[in-house]
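A single protein chain has been omitted; all remaining protein chains appear in their positions.
And now, chain A:
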C-alpha cells in the first residue's frame, strides 16, 4: 500500500519526463527516463522523497533487446519499504554522455566511476574521473561488462601511471602501504599523506582481488550463480547467498516459503553475524595488544564456527541455501546444541565484555578514535555498524523485513559518538540481540514441515532485487534473468563498497598508529568490494 502511494508520487513528480513506469515484486518501482533527463529526475526524487541512493549500475542488453546499455539508479525509501529504480537507455556508440549526479548525491561517485570503467559510459562533470577498478595495466577502451567482451579474453599488459591525490607542504610525506601486508590479510593499497604522525588524507586503492564475478555470472544457470554468490566474501557467505536466493525466489514466482525455512534462515544469518562480530572485537583487542580478551573472543568465535559445522558440515554455512528454501532441514534434532551453545556464549561473552570495558587503557585507545561524523556518514550512505555508530539507524531487517524477521522482536543499537568505541558497542549489543533472535526463532519455529519449495522455471527477462543485512550492513543484489533459467545480469553491492570511502574519512586527523584500529572497527571486506 505504501509502495503504491510512492508509485503515485513518482508518477506525479516525473510526469513530464517519464517514458514508462511500473511497480513490480510488490515494492520495486521501475521508471524509464530519457538520458538527457536523468539528472534532474534523480535530483527531483532525491529532494522530494526521503530516500538514499543504494545502487547505480549498468546492464548491456545488446543481444536480447537492442543495441543499448541501460543504466539503473536505485534509491531506497527506507521508511516505507520501497525501492525506486530509475533507468535510462544510453546508445552505446553515441557521443552522448550522462550527466554526473555525484556533485549533488556524493554516494554516487564510486558507482559512476565503476560504470565508467566497466561500460565505457562517460559521465559529464564527474568530480573524480580516475580509474576505480583498473590499476593502469588494463588496456584503454576495453570494457569488461559489455556483452562483446568474452569472459576468457586475454588482455595485453599496459603500464600507465596511477594517479593519487597528492598533498604538498613542509613536512608532508606520502606513506604507501600495501597491497601486500605483513599479516595474512587481503590485499589493498593505502596511500597516506601524513604530517609527521597525523593523517591528512588517505586514499584506498582496492580491486586487487577483482575476480570478474559479475561477468562470470552472465548466461549461467541460476543454480550455478548461487555458488558464485556464496564466494563473494568468506565471512558473509550466508547473507550473500540469502540475498541472491531472495531475488531468484521473486523471479521464480514464489510468494510463500515454508515457515521452517524462514526461521532457519534467521538462525543462520544471526549465527553468521555473531561469528563476524566476535572476530571483529577480538581483532580490536589484538590491534591494541590486549592479549587475554583477544583470546577470549577468538575462542567464542570458534564455538560458533564449530556449532555451524555440527549443524551443516560447513564452518561458514556454505551450501546451505537454495532458491526456494534450504538444502536440508539442518535444525531438526539439533535444537538442544544450539540452545546450549547460546547459553554458554552469553555468559562468557558478558564476562569478557566486562573485562574490556573496565580497562581504562583499552577505553582510552578506542574512545575519540576514528570519528566518522554523522553528515559524512549520511552523505556516503555508510551502512551497518559503521553507520549505526554515527547515528544512522538503518537496518534491512527492520526496513525490508525478510525471512522471519518481521515476526521477531529485536532492537537496533544506535550510538552517536561516531568513534571506534561506538562501533564496538554497536557490535557488542548486536551480538546480544542476535542471541535473543536465535532463541526466539527456535521457540516460534513450527516443529515439522518442509524446508524447500522447488523452483521450476524462472520468468525470462525479468528483474528483482534481493536485500539482506549482512554483518557489515545493507547488502543489495540485483538479478535479471535471460532465457532458459539463465542469469543475464547479476549485480552485487556489498556493504563494504559503501563503507570504504567512509573509512577514508574516519581516519583523517588521527595518527598513523591508530589506522589499523580504525580499519578493524569497520572491518571491511576487500573481496566483497572488489568482486
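As a convention for this text, contacts are C-beta pairs under 8 Å (C-beta built on N, C-alpha and C of every residue); 3 or more make two chains touch, one makes a residue touch a chain; residues count from 1.
Basically, contacts and distances are computed from a predicted model.
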{"item": "\"Fe-S cluster assembly protein SufB\", \"Formate hydrogenlyase subunit 4\", \"ABC transporter permease\" or \"Electron transfer flavoprotein alpha subunit\" - which is the UniProt name of the missing chain", "value": "\"Formate hydrogenlyase subunit 4\""}
{"item": "Touch criterion as defined above, residue of A:295, A:401 or A:460 at the omitted chain", "value": "A:295"}
{"item": "Contacting the left-out chain in the complete assembly, out of A:362, A:400, A:463 or A:526", "value": "A:362"}
{"item": "Absent-chain contact - pick from A:236, A:287, A:433 or A:530", "value": "A:287"}
{"item": "Residue ranges of chain A at the interface with the undisplayed chain", "value": "175-177, 181-183, 197, 287-292, 294-295, 298-299, 359, 361-362, 364-365, 511-516"}
